[in-house]
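Note that one protein chain is taken out, while the other chains of the complex remain in position.
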């Protein structure tokens, strides 16, 4: 099942489908889930993971909101999407830096996911600046 | 990037990984995104789609919560997961029935997604009953 | 600003306003916020609070969904609301029991909030059974 195909089914999208934005929606959805899972796994580690819990919690909430807001295609609201993508870039960069400090497999996977999400959000933001 | 692989990275999971539950987490994540997108597409249709908007909105919120809660593996909380899976089965059945009434491609896709999510939640719930 | 007054402003509510359900919406909204804050405060404590983090995280997500789903008044969807209230009762009872074990002020406050949320969800569920 594809969220990108679903966006194309919107009655007003047609030829205006923005693939960079669709990619950001898809990876923000994954990143929200991965960061949520990393919070849970961090809380079960023996060492103090409180900073990682904080940064993954914030990234998860913000990515989830990106996956909902940026998937909508009724009446644009592009100023909001652009600002939210900027916030997501900040949150995922910080989360990736923190997770990269820890050797355990869930933090390494989360750091990789966050870096990919940053790249996609940057590309989506740039595609919207060109369109404006 | 795989949410199922991420769950296996949890320090306490090891041999206890429940694939039926992992599958439910993954598809609830997709279903939350598809239903959210269907709400948006329905609001752009010319006809009255208010009942579909309602049922997709509820299914989206509940699926999103399943994808977060059922992904956690620290200290179980299995009674909560089981009850939430039951709620998700109810919400997605009702949403699938409503979406199936509409010929547009986004509702047809959403109905299919909701039926798959019901199947996965049923399988996950049954796997937890056996385990108990 | 009152969420209960807002629900009364819905074009279809009128004389059918259910105050027990409105009360559950309001307190589930608060409980979601209190539990989210308790997760954060628990992660900053010196002792192992992983079980409390888990149970508060689940209760927060579920309460947030109650506050969104049970506030809607377009086309009922009462079977979903009733099932979700049951899940919220389970999640908040378990969270209240866990938080009550800890002497710190945030857990004591969270336990109290969860017990109030359980009472409100029970009253709301019973009001819907009578109405059915």
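What to note about this one:
Which chain is which? They are A, B and C, in the order written, and residues in each are numbered from 1.
Here is the rule we use: a residue touches a chain if its C-beta (ideal position, glycine included) is under 8 Å from a C-beta of that chain, and two chains touch if they have at least 3 such contacts.
Quick caveat: nothing in here was measured; it's all calculated off a predicted structure.
Residue in contact with the omitted chain (choice from B:18, B:43 or B:108): B:43.
Contact between chain C and the absent chain runs through residues 1, 3, 5-7, 9-12, 25, 27, 29-31, 33-34, 36-38, 40-41, 43-45, 64, 67-68, 71-74, 104-106, 109-110, 112-113, 116.
Annotation for chain B: contacts to the undisplayed chain at residues 39-40, 43-44, 49-50, 53-54, 57.
If you put the missing chain back, the residues of chain A touching it would be 50-51, 53-55, 57-58, 61-62, 64-65, 68-69, 72, 74-75, 77, 79-80, 83-84, 86-87, 90-91, 94.
Definition applied: only the chains that are shown with their structure count from here on.
Nearest to the global CA centroid, when each chain is reduced to the mean of its CA atoms, is chain B. In this structure chain B contacts its sequence twin chain C using mostly the same residue numbers, the overlap exceeding half. Separating the centre of chain B from that of chain C, both taken as means of CA atoms, is a distance of 20 Å. Chain C has its Cα centroid 27 Å from the Cα centroid of chain A.
Residue numbers of chain C whose C-beta contacts span two or more other chains: 50, 53-54, 57.
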